Structures are given as structure tokens and as C-alpha cells.
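Here the complex is missing one protein chain, while the rest keep their positions.
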Amino acid sequence: MSQATATSGILADENRDKREQIIELLKKAYWMEIETVMSYLANSVNPDGVRAQEIIESLKKDIQEELGHAQQFGERIKELYGVVPGSLDFAAEQDYLQPPEHQTDIVHVIRGVIAAETGAIEHYTRIIEETDDVDPVTQDMVIAILHDEQGHKRLFEGFLREYEAEGLA
Amino acid sequence: MSQATATSGILADENRDKREQIIELLKKAYWMEIETVMSYLANSVNPDGVRAQEIIESLKKDIQEELGHAQQFGERIKELYGVVPGSLDFAAEQDYLQPPEHQTDIVHVIRGVIAAETGAIEHYTRIIEETDDVDPVTQDMVIAILHDEQGHKRLFEGFLREYEAEGLA
Amino acid sequence: MSQATATSGILADENRDKREQIIELLKKAYWMEIETVMSYLANSVNPDGVRAQEIIESLKKDIQEELGHAQQFGERIKELYGVVPGSLDFAAEQDYLQPPEHQTDIVHVIRGVIAAETGAIEHYTRIIEETDDVDPVTQDMVIAILHDEQGHKRLFEGFLREYEAEGLA
Amino acid sequence: MSQATATSGILADENRDKREQIIELLKKAYWMEIETVMSYLANSVNPDGVRAQEIIESLKKDIQEELGHAQQFGERIKELYGVVPGSLDFAAEQDYLQPPEHQTDIVHVIRGVIAAETGAIEHYTRIIEETDDVDPVTQDMVIAILHDEQGHKRLFEGFLREYEAEGLA
Amino acid sequence: MSQATATSGILADENRDKREQIIELLKKAYWMEIETVMSYLANSVNPDGVRAQEIIESLKKDIQEELGHAQQFGERIKELYGVVPGSLDFAAEQDYLQPPEHQTDIVHVIRGVIAAETGAIEHYTRIIEETDDVDPVTQDMVIAILHDEQGHKRLFEGFLREYEAEGLA
Amino acid sequence: MSQATATSGILADENRDKREQIIELLKKAYWMEIETVMSYLANSVNPDGVRAQEIIESLKKDIQEELGHAQQFGERIKELYGVVPGSLDFAAEQDYLQPPEHQTDIVHVIRGVIAAETGAIEHYTRIIEETDDVDPVTQDMVIAILHDEQGHKRLFEGFLREYEAEGLA
Amino acid sequence: MSQATATSGILADENRDKREQIIELLKKAYWMEIETVMSYLANSVNPDGVRAQEIIESLKKDIQEELGHAQQFGERIKELYGVVPGSLDFAAEQDYLQPPEHQTDIVHVIRGVIAAETGAIEHYTRIIEETDDVDPVTQDMVIAILHDEQGHKRLFEGFLREYEAEGLA
Amino acid sequence: MSQATATSGILADENRDKREQIIELLKKAYWMEIETVMSYLANSVNPDGVRAQEIIESLKKDIQEELGHAQQFGERIKELYGVVPGSLDFAAEQDYLQPPEHQTDIVHVIRGVIAAETGAIEHYTRIIEETDDVDPVTQDMVIAILHDEQGHKRLFEGFLREYEAEGLA
Amino acid sequence: MSQATATSGILADENRDKREQIIELLKKAYWMEIETVMSYLANSVNPDGVRAQEIIESLKKDIQEELGHAQQFGERIKELYGVVPGSLDFAAEQDYLQPPEHQTDIVHVIRGVIAAETGAIEHYTRIIEETDDVDPVTQDMVIAILHDEQGHKRLFEGFLREYEAEGLA
Amino acid sequence: MSQATATSGILADENRDKREQIIELLKKAYWMEIETVMSYLANSVNPDGVRAQEIIESLKKDIQEELGHAQQFGERIKELYGVVPGSLDFAAEQDYLQPPEHQTDIVHVIRGVIAAETGAIEHYTRIIEETDDVDPVTQDMVIAILHDEQGHKRLFEGFLREYEAEGLA
Amino acid sequence: MSQATATSGILADENRDKREQIIELLKKAYWMEIETVMSYLANSVNPDGVRAQEIIESLKKDIQEELGHAQQFGERIKELYGVVPGSLDFAAEQDYLQPPEHQTDIVHVIRGVIAAETGAIEHYTRIIEETDDVDPVTQDMVIAILHDEQGHKRLFEGFLREYEAEGLA
Partner (left out) sequence: MSQATATSGILADENRDKREQIIELLKKAYWMEIETVMSYLANSVNPDGVRAQEIIESLKKDIQEELGHAQQFGERIKELYGVVPGSLDFAAEQDYLQPPEHQTDIVHVIRGVIAAETGAIEHYTRIIEETDDVDPVTQDMVIAILHDEQGHKRLFEGFLREYEAEGLA
């Protein structure tokens, strides 16, 4: 057999079940990031308007960041002896981030981003709990990603507040 | 109305039908590139082996390139007064680029890449024909992208030839 | 005589008339870009307001781009055996891009930019037609510049839409 | 004694009184810049909203610039044989730059920045007068800093005008 | 209400009290870093002597690092729905880092830095304990900052040892 | 009213007349630089010959420098509460810098540059005198620009001397 | 005494025993990394063959990474009041990473790397457990290093699989 | 068979004859560029004199550019299923670019460069015609190269004019 | 006469014969490098296959290196009062580096590179002997180039060994 | 005559006497900087000891700075129609900066640097006075250089203080 | 057999004995450098004190340099058909560079570095003699390394002199 027998840690044979459970969580996280890349790509091109530029620039920067997250999730799946899934396994879920009817409807985009980030935060919080004590490497990686998502969410909540204060949302 | 009346070129009112036809072709191209990003992402992580490293590095570089193509297609859709579609419109088609049963099966990946590039070349060749004389900007942009895809295809055909020469494909 | 006799292509002696016709078109394009540099320079300094910053940054970046276009037009004039004209030949035409009465009147600036880009698009579309088959080098260069101008126009149309949606334009 | 006797210029023994007068002015300038760093730090994090992003980015860049000013003032104090004061000497004065009640209240921030810059301009104008003919090095340094502050003030006055034009300030 | 309801993690409504407790700890940390910036700024300019240069360079580099820590604390406060305090809330505490009587008294500076870092280490250790299991993002961020401070402290303890060995401290 | 009342310096209300006088001088300087950009652009493309390359490279570098001067003048106009003029206000004056009859006539270009720089030096010297004691910021900025122009003039005078020494000018 | 009395955390006096226990673990880790540097150095020069190049490049990059790990371990030892050991304390253990008889025997190298990484993973997993709750800084640092080693191991296991699939290992 | 069947475009089986015709044209272009590299290499070292430096620097920069052209031609040959020829197929043709008798004879070099560029322009113009409609990728690539060569030719024609004007050519 | 009389060293008049002998050796070296550039250019494009990529990348990097060697040889010829020969003097000799019949025949390429490097090593060794004591500058330059060639040869010998070990060469 | 007649400013004919007076002052400044380059070069190599390293690094950085000052003085001499003097005009004056008897005698070097900077400060203060109102460009340039020299002097006075405090100077 | 027969130079078959003798010398040099890496690593972390920082920074930079030397020695061994030895062959010899009893004992470190460099200089001088005339490539490489070591030695001798002058060594 090609692997030297690891006798401790998440890569040990005895932890195979735990590992597969974590892999399933990571696959879901992987697809969340992939869909976010798609959604942010569309929403960084479609919107019209001066104020939209701030959103567009913010999302453009995030595309690379979220793609980077997807790559980290993919590589961790591999390290845990899993297989990164192919495009046929993809199923869209972010109905709140589809293009709005009018491309000047920025509030629609802002609410969509908040919803997407909220979902990600919930799921990553769960991974952090599940990996506690058994896989500190995955845990540490996900904490760093969670930090990014909390920051994004908070920023877009601020955007929404302004529109609410102006009576536009 | 917010647009100054353009009286010539693809942005002119009288060319609306042609424009929408081109937009449909560009949307298809957009989704082809997006799916390729997904497929190359998975196939740049999954494969095992020394020889696979060459493939992995090649695909990793291509991820950014193909994402860039998608962004170019998206922005051109916008410029032609279209809307970049959301993730719910995505439908996977690259069944030949799903992860193989064994991660050392590199020939499977190589054949998949060739198939994907062949499809892209066919479609982009058609866009070049459709835009001839009516939209030189789109045409010029797609010729450059076509060059990239022809190069990728030729490279992976060379990879395949080696495996055929060794009797492994 | 100092030129080796070229027997084919736009530089051939027999194409002198065509060449001079193209040079006249390029001179007009050259002056359009020069005036745009002036207009964008003033409009990247004068406007007041938070929203204006987005316009200002956009125009500041375009100053270099438009100056670059002017240099390309100038060098192509030279390559076709023409002479780049001096400042005495300049005649201002962009009355729609003069400073507005109030420096917070951003809509005035936006409309001005759209008008300027529309004019450029019309003229460059004509150059592309005139050079078809006889001077592919000029044609290729102008297609790339046309792409830039279409993108600018589309962006500022989006800005205008927002103001229209808010009932401010 | 460790200093070679300088017989001319602001470092000469006979100019000790003038030097100490300038040092006092520089210490006040030093504390103004330090407090501005604090104020801009808070106001580059707290505000909510799309429009706030423009302010936030502007202040974030200014933090480094103002810190640089503080370092220049500190080093000039040292060069004139003074001592840069410690944190116990700090006394806050910018009551107009404290966080507003609602973080979407951007007008509050804008007015605060204008007030801070106005104070700085007054004080630096005085230093320029006091150093005239006696300490050209300090004078030259402060003129350059004054230029920065005039530019900041003018920018935020422009921001305020927009809000006034919209009836929001 | 503008926030999507978070049902788990530190941002959840049910964790409001815990969040406010953490915010108070972060504000204190924020002010510690701000004062350290002030103290290191003065102490990177004032000291005289060859040996002092090593200290000066070390503190100059730390100014940016500590300012960065302050920004991280400020942004985390914001993410947890708190408000970064203004300059009127600042109260100096580092009496051990005020300028010494003679600017060649390096031991005074060294002892001051050790005292400041010791205080920071105590406080950050407490934050790490308080956030355990409830806010892994804050915890992870503070561990990294703690590492920096431990390194600084150890370095200056080494400086002190040399002076002690030479009978100068 | 949106401006905090400045009670000293060039931005004070009582200095409005002086300010407007300076603005007029700066507008003239602005147009001189803009025309120089045009003239140097043409003269960095048109000339033929090996020796001309040295001139061409020198003017190409100066295009960016002179454009930068124009931007500095424009921004200072804005800071003094003026408005940067639009292209309709432009009137060409550099008849000595129009393209010569033969593109190998380098002496024509050199004399033209010297004439342009001489005019700029005269005007900027006047601004420096007019702003003395009342607007040190404008004065300091113009002194730096004057230095550039003196250097250019001296360089081209040297070029001319060589041609004179060879009996060609 | 030169250390300010720390009353909490791993640097506190009362934690001296724990600290020394951790130092011993870190010294072992330090020597493991040092020996890996030696082994990778030799194995990045000796192997012959096209396929070997992939291994060689991989190991060459790892030399710097592993040396960096050694430096991190060394500096942490210092921060915990320990002393980095000298060369006389070194004892070689990686008999599985000595040069093979034939320099084309790549499988020998691959197996050696897997064995080395497996040993490191075991030891670092133990450090993570030992430092839990008592020294989060060391723990966090070692988790990051553990991630690197897991990645290396997984990569070389993939290499081995290919050779096994080809019947060469 | 290793190639996926392409059914449209220049890579399609039915276009084999056209493809081979283009390959022959590209091989000739390849050798023209290779010989130019040789000629420019010699002529960027041999000439003596101040004026020659301008030529030397120009040719030195062109060596890299022409080598890049050769690589582009070579890679396009490969993409069209051709084989880049070996050194035995090389036959020198640029008798006009051999070293002159006296190394101060710059006119000889200038005439040689014009002759070489004229030949290239003729040949590339023909490729552009031959590929029209059938191979837009090759056509687009050659148009860009043609632009470079037209620019070089025009520059050296200008050099020649100066010498003619001085009665030296 | 234009040269100051050198009375010692290789540039002295009395060493003219020795100098010409060295020039002849350098010309041969120059042509060897030029042909190698051609051969490596073709062989960095033609080969097919995954394993070929390693060879291709290696040769691509060497193209620039060998071109640099050619430039060094050319400049040294010039410094010794010789003339770099033109393209008509070129005669191909590397029959072992022509494209193989099948582009997957990598062993053919490897053997060719070894043969080319062996020839270069022999010739450069001779130059080092011939210049000993009489021209240390040329000697020193050639020793450095020799080192490069020995390294290349050794690398490709390693490649060959692998194929021999696999029974493919 | 080759100069366009300047009618105002320092370059005007009527200011020839003043100009020559300034040129003499600039020549003296030029030689002071040149000698300082020599002295700092020797003193950045000769000294022995750990503490000397700080001095050495400081002087090494200053060599480039002082050489830059010399170049500025030289170019200003040229701009004022003077001639930069040749090496025969050099006369050494810095007897206080010759190598000490023992290379560990750092105090000797420190005192020498202070003496050199004091001399420069005196002379530059005089130039600033002489150019007041008549040549603002030279004045502005010298003020900036004076700032550098004041900073250097202050730094080395600090070094000296430490040695005095230790009873070593 | 896989090597083309070399008939001259150190790689020739007839020079096998000489080659093996040189390989043995290079292996010893390789181990000296490796041990120095270890020693400098420990001694760039352990020492305490301000003055120690200069040593620490010097050694930190040397770690990379000495590792580079080791790589050069290793690659030369390979080029001469030798094999770089594995970690089991390492035997520590630098007893003079082990950590001192007190980490403020800098003189111990300085003496150790001088001893190490002296040993290296002796050995490298011998290699230079042994390779004279037979292997100029190795000789040239070792001369460059010898230069580095002489410089290091001289620097640390200077450090020691200071301590001796102060009566501390």
C-alpha cells in the first residue's frame, strides 16, 4: 500500500469516518464558493449607475478571493483523501442573487450578497465546530475564511442601512 | 431616453436584432468558459502522479485565463445592451471532464480537455462568422480567444500522442 | 529616392490616393482625442461631491488612455507618410463638455461624455469601413480603440440611467 | 561641548530663543496631526453606506499621510534641539470629529474634517510667517504640508456642497 | 430590519451580551495600540547615540505594525456591531514610556517598551480566554497579534540583559 | 454656507481679489502647458533622422511632464475656488512650434522649443513675484515648475549651439 | 531581574515547567527540519531523468520552506527562554532519505519523502495536543506548519501511486 | 486517432490543403525573422561612431522583437500541424545586410534594414491575403507583426532622409 | 591614428597576431551559439507529449542564455578590433539536432543536445588554453560560459540515463 | 545669437553679474560635496568594530546622497551658463576627515563628520541669503539640501553625546 | 553508453582520477558550508543585546549566502559525475561555534565565526591550487566563494578588535 501508516491525527486510518464527514462538509463549502464566483461575476458586470461602481469594484475584488477559497477547499478535500466533484454535481441555490429586472436596482444585489454571506457563515461555523479537536488544520483554515465572509457581510449591511436611511430599501 | 442615438455600427437602433443574436451566442460562450473554470479547477487538484504535475500546472494557469475569457464575454454582453445571466441558468454539459474513477487516469483528463477545447473552437468559429462585417469589435475579441483555445487543444493533443505512442491511450 | 519601392499593400506608390484619404480621417480622429484630453482634464478637476469622485477617477484614468490613442493616431499618420498637424490647426467642437454653471451638476458632465464617445464611435466606425481590405493595420488598430470607446459610452449611459431612475436627469 | 559652534542660521547659539519659539509651534502641529490620525482611523472604520466608501478610502489614505506629517514635525523638533513630547502631554481637541450617533450620518464626518483642516491651515500659516527669513528649512517643509491640507479641505468642501445641493446638509 | 437573521455564531442575536463584552475588551486593546504608536513615535526620534540607532530602527518598524494592530482591532469592533471610539475617549497610561531626562538614557526606553508589551500580553491573553469557543475569529486574530508582542518583549529583554551584564542597568 | 470661515492665508474671504488675480495667471499657465503638450506631441512624431531621435525622446518624456504641470495648475485653480476652463477657451499661440516644411529641419524644432520655454519662464517668474508673501503654496509649486522649464531651455540652447558651430543654424 | 513579572500565559513564572517541556518538543522539531533541509538539498541535485525534474523542482522549493520552519522553531524556542542547540547536538535519523544506489531510482526518493513527512506529522500533532490551552501561540504556529507537511505528504503519495499503477513501485 | 474531429475552421480535416499552403508561407516568414536576428545582432555590435549608437540601440531592441516574431511563427506552424524546420534548411538571403567595409558606413546599414523590412512587408501582406476568411487567427497575428515592420521601415527611411539631406547618401 | 598606443596586454600592437588568432576562435564560437539558438528554437516548439514539456521549458530558457553567449562573443570580437560576420557566412553543422521523424521521439532531441554541448565544451576548452596568460579577459568570460554548457550537458545526460534505464534509448 | 532674449529673472542678460556670483558659490558647494564623497567612501570602509557598522551604513547611504547633491550643483551651474570645473581645480580641505591612526577610533570619524556638515551648513545658509529674491530656483534647491545636512549633523551630534556620556569622547 | 565521449577537459575519461580527487575536496567543502548554516542559524537567534543585533543581522544574511555556496558545491559535484552525500555522512566539527553559556557573550560568537572562516579559507585555497590548469570552472567558482569568506573574516576580525580595544576580549 502506498501510504505510510499514520497513527495519529485526522489522516490516521482510524479516523476515516470522521474524515469522510468533514469531506462532505467541505464539498458543500466548495460549491457555495463556486456559485458565489458565478453570482459575483454577473453582478460585477450588470449593474448601472455611479453608486453601483462601488459595489462593482467590491465584488470584482471578491471574485478572486472567493475563487481562492474554492481552491483552498478543493485542496483540503484532496489532502483528506477525497475527490473534488465535477461540474455535473453543481446545483444552483442562490435564487436571491439572480440579475434583477432593472439593472439600477442595487438594493436587490445588496440583499442578495447579505443572504449569500449569511449562508456561508452558518455553514462555516458548523465546520469549525465539527473539526474541533479532531482536525485543527481544517479548522484553522476555515476560521480565516469565516473572517473574510463576516467582513463582507458587515460591509453590505452598512450599504443597506444607507438605503434604508434614505427610505429606498 | 438616456442613449444618444447612434446611427451606425452594431450599437445603432436598426441593428437591434443582430445584436440580440450575437448576445445569445456570447451567453453560450460565457457558460462554456464558466464550466471550463469548474472543470479545470477540479482537474488541477484531483490527479495523482509525477506526470500529472505538468497537466496540473497547465490547467492551473488556464483557470485564470478562462475566467478572464468569461469576464470578457460578460462585459461584451453588457456593452451590447444585454444582461449577464445568473447561476440558475447554468446547465452542465462537459460530461467528458468529470473526475475519473482512478486519479492516476491522466488520459481521461487529456481527452476531456481536447473535447472541451474542440467544442469551444467550433462555437467561437461560428461567432467570428456571424459578426463578420457587422461587429468587428466582438469579432476581434473572439479571434484572440480562439487563438488561446487552439493553442491549448494542440498542446493536449501532443500529450495524447505520447500516451498513444507508449500504447497507454 | 529614399524609399525602397513597395509593390503591394497600403504603402505602395499606387495607393497614394487611398493613403491620403485615410490620413485625413486619422487627423480628424487625432484632434477628437486631443480635445477629449482637454475636456476630461477639466472635468476631472472641477466637479464637487462624493458621487463626483467616481466620475473623476474614471476620467483621470481615461486621460492617459485617450492621450495614448492620440499618440497611436499620430504615429500611424507618420507611417502613412503624412504629417501630424500643429496646434494652430486645432478647432474646439465639444461644446457639450464645457464646465457647467454649478460644479455639482454631474448630469451635465455625464451627458457630455456620452455625446463625445458617440461622435468618436461614429467616426471610427467609418475609418474601419474605409480601410477594409486596403489597410488592415490601421483597421486593426482602430477596432481596438473603438472597443475602448464603446466601453466608456456604455459605462456613462449606466451612470445616466441611475440619475434618470432617481428623477434627477 | 559636543556641538561644533554654528555661527549662522537657525542652529546658531544666538538664535536659541527663536528656536524654542519654533519648537513650541511644531509641538502643537505634532499633536494636531496625531489627533487627526486617531480621528481619521475611527472615521475610516465606523461609517456605513455606499457613499461612505468614498470617504473611507479617502481617509484611509490620509492616515498614512498625516502620520508622515507627524513624523516630519517630530524629526524637525529633534533637529532644532527639542524633545518630542510623550503621550501624557496629549489633550484631545477635535470634538467635532467624534463618532456621530448614527453611522450613516456622513455629513457629520465631512463637517468634522473641514473643521480639522481649517484649524491646521490657520496654524501652519502662522508657522510659515514666524519662520520667514530665520528658518527657511522649517518654512519650506511646512509649505509643502500646508498644500496637502488645503487640498483635503477643498475636497471635503466639495463633498459638503453636494449634500447641500441635495438639501441634506 | 437590515440584517439577515444569523442563527449561530457570535453574530447571532442571542449572543449580543457576549459580543458587547468582547467589544469592551477590544476597545481597550485598541487604545493600548494607539498609545503605543504615540510612544514609539516619540522614542524613535528622541534618543541619541550609536547604540540607540538599533532601538530607533526597531521602533520605527513597529510603529506601522502597531498601527496595523489598531486597525485590526477597530475593524473587528465594527464587525461585531460596535463603534470605534473617538479621540476624546483617549486616556494616556504609559507613564513609563515618556521621554527621559537625558536622551542618551536608552535603558529608560528599553524598560518602558518591556512594560508596555507586558501589559499588552496580559490583556490579549485574557481576550483569548474570553473568546474561547464563542468567537474563534477574534481569538485567532488576537493569537497572531500576541505572537508579535511576545517577540518584541523578548527582544527588548535581551537588550536589557546586555546593559545589566555591563552594569549599566 | 459650506465653507468654514478661514481667517488667515490666501483662502481667507478678505483675500478674494488677490485670489482671483492669481487664478487668472494660473489659467494662462494652464493653457501654455496644454498647448505645449500638443506641440511636443506633434514634434515627437514628425521629425526624420538619426539626430532627431535624441530630440524625439527628449520631447516624449516632456509630454508627460508638461501634462503633469497642467494638472498641477488645474488643481491649484480648483483649490483657490476657481474653475478650470473648457476647450472652447483654448487659443493657439505657439506659431513657432508648427510642423516645418521639411521633417528633417530639426533647427526649426529646436528654436521653437526655446521660444516656448522662454515664454513660460517669463510668465512663471511673474507668478512667483505676484504670490510672494500672499500665497506661498502656489509660489513653491511654481518655483519647482520653473526649474524644469529652465533646464529644458538650457538643454535646447545647447542643441542649437552645436548646429551653430557646424554652420547649420 | 530583567523580566517584568508576567502573571498569566505561557511566559509566566509559574509555567516554567510546561515551558521547558514545550522547548524540548520544539528542539526535536527544529532538528527534524534541519535534517530535512540536508536531505532535500542532496535529493534536489542527485537524481537523473526527465521525470526527476518535477521532484527536483518540488524539493528545491521545499528547501526554503523547511529552512523557514526551522527558523520559526528556533525563534519560538528563544521566545520561551530556551536556547537553540548547536551543530554538535545534531544526530541524523533519516536513513530512508540517503542517496540511492542508482540516481534514476526516483521511487526511493519518493518513499523517503513520505516517511520524513509522516514522522513530522506525528510529532507536530503531538505538539498541538501538548500546547492546547496553555500556549496558543505555539499551537497556532505549528498548525500552519502541519498544514504544509500534510500537503507535501499527499503530493508525494500521489507520485507513488503513479509508479505503483505502472508497476514500478 | 488522437485528434477530436474538428468540423469547421482551419483545423478541420477538409482544410488540410489550405493549411499546408499557409504552413509553407509561415516557414518562409520564420526564416526571414531568423536571418534578421542574425543580421541585427552583427549590426548592433559592429558600427562605430556617436550617430551609430542610435542605430545600435534601435537594433538591439529589435533583436528581441524579431526573435519573438520567429517564436510566434514557429508556434503557429505547430498549431496548424506543421513542423518547425531545423538549421540545415536555412539559406541566407540578406546580402544587403552583411558588414560593410568600413564600420563607420552607417548608410549601408540603414539601406540594408529598409530592404529587409520591405521584403518582410511584401511577404506578410501576402499571408494576410491568403488567410483572409479561412484562418482569421493567423491573419490577426500577422497584421500585428506587419504593424511592427512598417514602423521599423518608416523609422529607418527617416534616418536615410537625414543623410540624403546632408548629401551623405 | 585614432587609438592611443597600448603598450601592454592583448590590445597592444605587438599582439596583433595573437589577437587575430583569438578572433577566429571567437567567430567559430559565435556561430556555434547562433546555430544552437536555431536548433533550440525548433526543438522547443516541435516535440509532443507530457514528458517533452520538461525538455521544452529547459530549451526555452536556454534560447535566451545561448543568445546572450552569442552577444558576449560578438562584443568581445569587436573589442579585439575584429568584425562580427554576417549571415552569408553561416554554415549549419548540427545535423544531429534536426527535427526527428516523429515529434514524440524525445530521445533524438536529448542525444542532439548532448552532442551540441559536447562540441561546445571541446571548443571552449581550447579557447581557454589559447588565451592563457595572454588574454585573461577573454579567458575569464569563456570559463563562465563553459560552466553553463557543462551544466546543460550533465542535465541532458541524466535525461538520457532515465530513458536507457527504461530501455527506451 | 543662440539664446532667446530673456527679459526677467536670473537668466536675463542684465543679471549676468549676479549670476556669476552665484556660480562661484555653487562651485565651492560642488567641491565640498565631491570631497565629502571621497571622505565618506574611505570612512565607510576603514573603521573596525560592531558599533562602527552603524556609522558605516549611515555613511554608505550618504555617499549616494552627497553625489546626488554634487550633480544638482553641477547641473545648476550649467543652467546659469557656467562650466563645471575639472579635477585639476580640486583642493582638499577636510583634514579632520582623514583616516585616524587606529581604525577603532570612531570618535575621530564622528567629529570629522560634524565638522564637515557644519561647514556645509554655513556655506549653504549663505547661498540661501545671496539668492533671496533674485534666484528662487537655486534658493529652493539649496534649502532642500540644507535640510539633509542639518539632519546628518544632528544625527552625528547624537552619536557623539553617547560617547561623551560614556566618558569616551 | 549514455555520455558522448569528451576528449579534452576535466570531463574527459582520462581525467577520471583527478575528477574524483576534486570531488572529495568538494564534498568536504559542502559539509563545511552545511555546518556553517546550522551554526549561523543558532547564532542568529540566541544572542541577547543591542550590539548583538548587528551580528545577528550579519549572520542572517550569511545563512542564505552559505546555503547558496553549499548548493553550488553540490551541483559541481554532480557535474563532475559525483554524488552529493546524505545526512548520515555529516559529522560536526565546529566546536567553537556552539552556543555559549551566557547569551550576552558576543565575543564567543565572534571568535567562532573567525575560526570557521579561517578553516574555510584554508580549504578553498587548497582547492584553487589543486584545480589549477586542470579544472578552471571549479577554480573560478571557488575563487568567488573564497572572496566572500575573506570578506566575512575581515569583518568579524574588525568586530573583535573593538572588543579588544575596550578590554573586553
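Chains: A, B, C, D, E, F, G, H, I, J and K, in written order; residue numbering restarts at 1 for each.
We adopt the following convention: contacts are C-beta pairs under 8 Å (C-beta built on N, C-alpha and C of every residue); 3 or more make two chains touch, one makes a residue touch a chain.
Keep in mind the model is a prediction, meaning the values are calculated, not measured.
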In the full assembly, spell out which visible chains the left-out chain is touching. F, H, I, J, K
Of the residues listed, J:10, J:34, J:80 or J:128, which one is in contact with the missing chain? J:34
Looking at I:11, I:88, I:115 or I:165, which residue reaches the missing chain? I:11
In terms of residues, what is the contact footprint of the unshown chain on chain I? 2-9, 11, 75, 78-79, 136-137, 140-141
Those residues of chain F that touch the unshown chain are 51, 54-55, 58, 106, 157-159, 161-163, 165
Residues from chain J at the interface with the omitted partner, ascending: 34-35, 37-39, 41-42, 45-46, 63, 67, 70-71, 74-75, 77-78, 83-88, 90, 92, 94-95, 97-99, 103
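Heads up, the rule we're going with is that only the chains that are shown with their structure count from here on.
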Could you tell me which pair, C-F or A-D, is linked by more C-beta pairs in contact? C-F
Quick check on the interfaces: B-H is repeated by which of B-C, A-D or B-G, going by over half of contact pairs matching? B-C
Go ahead and note the Å separation of the Cα centroids belonging to chain C and chain J. 50
Residues of chain K touching 2+ other chains? 51, 54, 75, 78, 103
Mind giving me all the chain pairs that touch? A-B, A-C, A-D, A-E, A-G, B-C, B-G, B-H, B-I, C-D, C-F, C-H, D-E, D-F, D-J, E-G, E-J, E-K, F-H, F-J, G-I, G-K, H-I, I-K, J-K
